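Just one protein chain is left out here, and the rest sit where they should.
Here the chain labels run A, B, C and D in written order, and each chain numbers its own residues starting at 1.
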Amino acid sequence: MTTTTSQSSLHDPKAAGGRAGDKIFSGTALTAGIIILAILAFVALYLVIESLPALTAGEGELSHGKTSFWSYVGPMVVGTILASGVALLIATPVAVGVALFISHYAPKKLSQPIGYVIDLLAAIPSVVYGAWGMTFLGPLLVPLYEWLHEYAGWIPIFGGEPSQTGRTLFTASVVLAVMVLPIITSLCREIFVQTPKLHEEAALALGATRWEMVKMAVFPFARAGIVSAVMLGLGRALGETMAVALVLSPGALQASLISAGNQTIPAEIALNFPEAFGMRQNELIAAGLVLFVITLVVNMIARWIVSRHKEFSGAN
Amino acid sequence: GSNNPTPENTGGEANGGGSLSGTISGGGASSQEAAMTAWIDGFRSVESGATVQYNPVGSGSGREGFLAEQYIFAGSDAAMDAEELEASQQVCGPDGAFHIPGYISPVAVAFNLEGIDSLNLDAETIAGIFAGEITTWNDAAIADQNPDADLPDTPITVVHRADSSGTTENFTDYLAAAAADTWTWGVVEDWPQEIVAENAQGTQGVVGQVTATDGAITYSDASAVGDLGTVAVKVGEEYVPYSAEAAAKAVENSNPVEGAAENDMAVELDRNTTAEGSYPIVLVSYHIYCNEYADQETADLVKAFAEYVVSEDGQSTAEGSAGNAPISDSLRERALESISGIGVQG
Amino acid sequence: MSTMTNTDLENKGRSKLTAGQKPTWTWIACLAGAAVVAAAIMTVIGFNVAGWVITTAIGYVLAMYVTTRVIENGRKATDGLWTNLVVAAFLIALLPLVSVIWTVLSIGLPGLVEQGFLASDMLGITGAVDQQTAAEGTNVLGGVKHALIGSLLITLGATVISVPIGLLTSIYLVEYSRGGAFARAITFFVDVMTGIPSIVAGLFAAGLMMTLVGPGDNVMGFSAVIALSVLMIPVVVRSTEEMLRVVPNELREASYALGVRKWRTILKVVIPTAISGIASGVTLAIARVIGETAPILVTAGVAIQTNWNLFKDWMMSLPVYIYRQMMFPTAPAAPDPSEQRAWGAALLLIIIVMLLNLLARVIAKVFAPKKTGR
Amino acid sequence: MSKRIDAIDLNVYYGKFRAVEDVNINIDPKSVTAFIGPSGCGKTTFLRTLNRMHEVLPGAHVDGKLLLDGDDIYGPGVDPVSVRSMVGMVFQRPNPFPTMSIRENVLAGLKLNGKRISKGDADAVVEKSLRGANLWKEVKDRLDKPGSGLSGGQQQRLCIARTIAVEPEVILMDEPCSALDPISTLAVEDLIAELKEQYTVVIVTHNMQQAARVSDKTAFFNIAGTGKPGKLIEYAETSQIFNNPQEKATEDYVSGRFG
Partner (left out) sequence: MSKRIDAIDLNVYYGKFRAVEDVNINIDPKSVTAFIGPSGCGKTTFLRTLNRMHEVLPGAHVDGKLLLDGDDIYGPGVDPVSVRSMVGMVFQRPNPFPTMSIRENVLAGLKLNGKRISKGDADAVVEKSLRGANLWKEVKDRLDKPGSGLSGGQQQRLCIARTIAVEPEVILMDEPCSALDPISTLAVEDLIAELKEQYTVVIVTHNMQQAARVSDKTAFFNIAGTGKPGKLIEYAETSQIFNNPQEKATEDYVSGRFG
C-alpha cells in the first residue's frame, strides 16, 4: 500500500482498532447534536401542523367569534414583550450590579457564598414565585401604585385606575425580574471574573479608580457576554407560564401597567388550554408558535449584536 | 354498606365485596374534582380491586380526550354538541355517548362587605354590577332591594375567572337569559375582555381574591365561598338564597335537550324560571359515558362506577366532601335506568 | 541631609500624598444627616418604615457623592457613588430572596413537619376528611409521598436522557466542530430551545407519545420525562459547553503528545478535569426542570397514590401537587389543610433543590483537580 | 518630573507567604535601575509594590515603608489611585485596551483625570507621547485603528506612550522586552535611554546583556529555594555588579551558570 517504504513502522495494524474508537465516539457526539436539531424540528413541526387551522381560518371560523387570529394574538404579543421588557429593565441593572459586586467589589471570602445564595433564587420553582407574587408582593405594591398614579399619572403607563389587588402587569414584571435576575447575574459574573487581569491592571496602573477600571477594562470585555446573558434572561421571561398565570389579572391590552389588564402568551395558553378543544386549541397552539418565533427573532438579534462587537472584544 | 345500591343492576359480576378489578381513567371538568376524589375513594371501599383515576384537565380537554379514546369517561360542565355526539359514535358504537348529570352545584354570587351576610338582588342588578354599570355598593339599584342593609359607598370590585370556565359559562348563561338587556355579551366561557375588572385563576383564586379585597364580588361554585356574603336571587316575586335543594329543584324542573336520545340526560336549564324555591344559577356537570364499550370488563367497571356515583351513598359522600347538591330521587331513577343500558360493542 | 539614615529620608511634615482628603467620619455624618432629613420628609407626607429606609439610603448616597465631590474631587465621588450603587443592587437583590424564602419557610414549615407528611400519599383523603380536620383542629392527613417519588423518578428519567445528549453535544461543539456552520446551527438552536415555553414542551411530548403508543397509554411518567428533557437539554448543553471550554488546552496537548487517542483524551482527561463544573451545570439544569408544573400536568396527569412505574399509569409530581392543592383544594369549603400541604410541598421542593446544589458542590470538591502547592 | 524611591525594611506577602524579605534600597531620580535574578525571586513582586499594584491581588499585602520623595506611599490614608498616577507601569505582556483606537489608548490615562482637553491639546499630547515612545512615525497615519492591530513590539511601545502621556514621575517596567522580537527590543532599549533624561526608570529583566546595556545601577535578587522568600543580595553600579560583584551568589548568576 505504501509507496515510500516497504515496511513502514508507522503503519501499525493494531492502530486500526483505535481509529475506529475515534470514529465511533465522534459519530456519537455528532449524533447527539443531530438529535437536538431533530427534537427542535419536531417541536416546530408539531407547532406548525397544530396551528395551521387557526392561521388559515377565515372570518367566522375562529372560536368565540374572533374576527381574525392576528387581532387575537396581537395584543398578547405586545403584552408578552411588555412584561418581559419591563422585567429586563428592572433586572438587568440590578443583575449587572450584583455580578459586579460578586466579581469586583465584595471581599473575596464573601463572594462565593453570595454567589451560592443568588443561585438559590434560580432554584425556586415558578409556582412558588407565582404564589408569592399573588399573595405577598401584589398587595405590598398597591400603595406604590396609588402613589404613582397620584403623582405620575400623566405618564400613560401609570395612567389607569390603580389595581386594588396589585395583580398587574407591573407586578408580574417584578416577579419575572426576580426570576431572571439569578440567570443574568450568574452569567455576567462568570464573564466579569474572566476579564483579563492584564487589562484590569493596565487601567489601575494608569491611576484609574475601581469604577474607572470597570468602565475601561471590564465592560468592554464583557459587552457581548452581557448581551447574551440578558437574552437568556429574556428567553426565560418570555416563556414563563405559571408565575404570570398566577400573578397577573389579565384583560385587554392597555397602556397602564398598574391596573388590571394585559395578557402574555404563555399565561393565556396555560389558563385556557384545559377548557379548549377544536379550533380554540389550534388558536392557543398557534399563539405558542408566535411565541416561538419571537424567541427565535430575539435570539437572532442577540447573535447579531454579539457578532457585531466580536472584533472589539478583548478575547485575543 | 353495599356496593350495589340499586336493584336494576344486571351485571352479575358487579356485586358482592369487590369482585371487579382493573383501572378506568376519566378526565375533564375541574369543578368535579373534589367530588370525584370522594367518589373514587368511596368506590374503592366498595370495589377494592378496581381503580378509578380522574384527570381534572378541564371540560374541553376531557371531552376531547374521551373522543380520542384517552379517557373511558369524561366529566364536563357542558353537554356535547351535535358534532361531538356524532364523533362519539366512532368510539362508543352506533348509539354514541350519553350524559348523566352527576354533579350539581349552585353557583353563588359572593361578596365581601363587612357586616353584611346576604343581599337581595334581581337579575338586572346582578348583570349591572358584573357589566361594570353599577360601581358602588350604595347604588340605588342595590339599596332599593335591601332597605334594611347598611350599605357603604365602597367601590365595587368585580372579580371574575381568568381561565376558561364552566362556571363562567353557567353564570353568563343565567345573565343572558334573565337580564338580556343589560348583559349583552351572551353565553361565554371566557369573560368578555371589554369589561375591565379584576380576575383570578380558578375558583380558589377568585374566592381568595374577594376574601382579600374589601368591596369585591364574584361568582363561584357555592361550596368554596366560605364566610363570604352571598346574594339571594330574585325568582318570581321572592328572593331565593342558594341551597342544595333549591339547586336540585332547578335541575329537576329543566327540560331535556331537544332531539336527545332516550337515555341521554343532558338538560336545558330554565334560567328564567319562576318556580317557587328554585335557584336558577346552577352548574350541572355531566358524566359522559359510552353506550357500548369494547370489552365486558370495562363495561362492567364503568357501569359499577356510574351507578355508585348517582347512588344515594355516592351523592352524599360527594356532598360531604365537595359541598355539592345531591340529585333528587327522580333524577337518580332515570340515571340508573340510562346506566343500566351500558353494554359491549357487538 | 548629609548622612542618609533611613529615618532622615522621610518627610516628617504632612505627606503630600494625603493632602485634601475627607475625614474618615464623613460617612457617619452623611448617614445620620440622611436619616434625619428622611424622617423629616416622612413626617410631612406620612411615616412609613419602608419609605424612610429608602429615602435614607437615597439621601446617604447623594450626600456622600456631594461631600466627596466638594472636599476631594469628581472622580473619587463618582467612584464612591458607583460603589454605593453596586452594593445597593446587591441588597435589592437580596430582598426578594429573603422574602420568598421567609414566606415559604413560615407557611410551609408546619406542613412539612406534620407527622406522616413524607410517608403518606393522598389515597383516601377526601374533602370530608379535610373538613373534619379543619373543624376539629386535628392533624392534617395525607402527604406527598406519591408526588415526591413521581418528581424524583421523572426528574431522574429526564436527567438520564438529557445529560448524555447534552454532554455529547457540547463535546461535539467544543472538541470536534471547528466552528463550522453545523456547530453554529446547533449553538443557535440550543439558544432558541431555551426559550420554548414549558407548556409547549408538554403539549409536544403529549402529542408525540400519543402518536407513538396511542391515546390513553400516553399519559405516564415517561411522557413527562420527554417534555422535561426538551427543556433540560439546552441548559445542559450551555453549561457543560462552558465547562469544557475552560479545560486548558495544554492538558489535551499533553495527552495527545503521549500518543493517546482523542476520544480517550476526552473521556479520561477532559471530562474528569471538568467534572465539577459539569456536575454543577447538571444540577442547575435539574433545578430548572424539577419545578416545572404545566408540562407535567399535561403529560403525566395527576394521581393520588404512589406509582413507581414511569411507563404505566399516571404520576404525581411535587409542582403539580403544589399547584393543584393550592388552586383546587381537596375540600373547597375548607381549603386550609390543602394550603398547608401545598406550602409544605413547596418547602420540600426547595430543600430538595438545595440538597442537589450541595451534592453538586460535594462532587465538585471530591473530583476537582487537586490544587495543592503553587 | 522624577522622584527618588526609598524602601525601608520592606516585606511583601501573598497571604501568609512572604515572597520578599527585608528590602532596603535607595533609587535615585533620573536614573535607570535594573532588577535581575532567577525566576521566582520576587523581582516582579517587589516592582509591583512600588506603585501599590501588589495589593490588587487578593490577600496580598506589604509591611514596611516605601518613600516616594520622602512621603510613605503606604502611610495611613494614602489613596493608591494617586500613587499610581505618579508611578506608571509597563507590563511584561503588552496590554493595550482592545476596544480603543491607538489614539484613545494614548489618551486613556489622561481622560481619567476628567479634565476637558481641547482636540488640539489632545493631538499634541498624542504626538508628543508617541514620539517619546519612538512610535510616532510608524502609526501616525492610522491613529484611529485599534491598538491591538499592532505588532508586539509596537504594542509595547504604545503602552509606554500611554504611560508617559500621564506624565508620571517614575516608570516601572516588568520584563518589557521578553515578548518582543530583537528589532522591537532594540527600539525599546533606545527608548529607555531617552526616558531617563526625564523619569526615574526601574526595569526588571532576565536578560543580563540588557541589564548591562541600559541600566545605571543593578539590584540582584535571589532565593534560597522554593517556598523561601526572595532577598535583595546586592545593589550597586551596574559595572560593578557585572565585573566585580561582592557576593558569591551574584557572581555565579552573572557568570551565566544559571537561568
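Observations on the model:
Note that in this section contacts are C-beta pairs under 8 Å (C-beta built on N, C-alpha and C of every residue); 3 or more make two chains touch, one makes a residue touch a chain.
Note that this is a predicted model, so its numbers are computed, not measured.
The chain that is not drawn here is touched, among residues D:T49, D:T163, D:T185 or D:T238, by D:T185.
By the touch rule set out above, chain C reaches the unshown chain at residues 178-179, 248, 250-261, 264-265, 268-269, 272-273, 367, 369-374.
Everything below uses one rule, namely that only the chains that are shown with their structure count from here on.
Computed from the mean C-alpha positions, the centre of chain A lies at a distance of 41 Å from the centre of chain B.
Listed for chain C are residues 75-76, 298, 326, each touching two or more other chains. In chain A, the positions touching at least two other chains are 209, 212, 273.
Here the touching chains pair up as A-B, A-C, A-D, B-C, C-D.
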